[in-house]
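The complex appears here without one of its protein chains, the remainder shown in place.
For subunit A:
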Amino acid sequence: MSEYQVNEKGYYGDFGGAYIPEMLYPNVEELRQQYIAIIQSEGFKQEFDQLLRDYVGRPSPLYLAKRLSERYGANIFLKREDLNHTGAHKINNTIGQILLAERLGKRRIIAETGAGQHGVATATVCALKGLQCVVYMGAVDIERQAPNVARMKMMGAEVIAAESGSKTLKDATNEALRDWINNPVDTHYIIGSVVGPHPYPDMVARFQSIISAETRKQLQEKTGIETPDYALACVGGGSNAAGMFYHFLDEPSVKLIAVEAAGKGVYSGESAATTLLGREGVLHGSRSILMQTDDGQVIEPYSISAGLDYPGIGPQHAWLYKSGRATYASATDDEAMQAGLLLTQLEGIIPAIESAHALAQLEKMTFKGDENVVICLSGRGDKDLDNYMKYFGF
């Protein structure tokens, strides 16, 4: 068993667990007891693989970005999660969880969403399976991600605005948890990242691990070695990074770099750079690292990208950070926007602003020349056009 994977008590090192009120215990316990057996059953595996292939369009390509590579002096490969159906990695997880929910006999699905990508991915699989879908989304995010709100509604989901706190992802998550408390029998909560009480972080990481499983194979085909020198991903809650890192965790030669959102600057007071600004504590059901006051009140984060605007990170990331296995870097709004524009103009790919944070890290790295770098391009930028246009004045 890898020291970087969850143990039988639901912990990654010092982090994880299930800090939930008794009202959530039966549902979370049911999941905990059954998720592994269900995920490993033949029927589940077959349907999961088939949907990822024929519906999502997997495997997603691993693309050697030539002009980007020239610019930075390394072989830069983009793992094209942006080409998935619905435009981001989020659908890998929602396909897995809807199949699980079905097997648990649930009829009603709830989800939280920040950028709207997870909400869209959830509404999509609910339409696919004919299940009722309710998505909680911060009122601020509803404003800045309008196209995704429309997509969810078109697919039959009910979108409910979270009006408390900073009206973003954290608050949407609170509302989803409250919904689950009030609907304890027929509802499954599809959490969108590697956060929440055990077994969610592990379950979501398993569903996203397809990213690095494919990457290994594709790298072998393209370079003759399965492992890159660097693997990079952005971190909101940390699910695309968890998927990108999964099959490299026990390969010490692979340097893992996670990029958090530094908003207007790490110490500007408007940031979401959790590992730099946070301390250990409990948020949304697990012990991790979170941005908080001395009194343990959660601090409202800020990022231009709705998907990274979260004051915590998943417990596995807290452990990868504390143990030193992965490096946690950050990119400001400006750095990310410039990196997004650069990829667009060099490669003809408009990235999600979330993913652009990972790309921004390239500016701060120096390469020896022939190193292989894999970057998780977690999503496409269609949903962000408004933001890009406003920022650059197109």
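Descriptive notes on the structure:
The rule is simple: a residue touches a chain if its C-beta (ideal position, glycine included) is under 8 Å from a C-beta of that chain, and two chains touch if they have at least 3 such contacts; residues count from 1.
We take it that contacts and distances are computed from a predicted model.
Of "Branched-chain amino acid ABC transporter permease", "Tryptophan synthase alpha chain", "Lactate utilization protein B" or "Ferredoxin", only "Tryptophan synthase alpha chain" is the UniProt protein name of the chain excluded from the display.
Of A:19, A:44, A:72 or A:367, it is A:19 that touches the chain left out of the display.
When the missing chain is restored to the complex, the residue among A:283, A:329, A:342 or A:373 that touches it is A:283. Annotation for subunit A: contacts to the undisplayed chain at residues 17-23, 25-26, 164-165, 170, 174, 177-178, 181-182, 184-185, 279-285, 292, 294-298.
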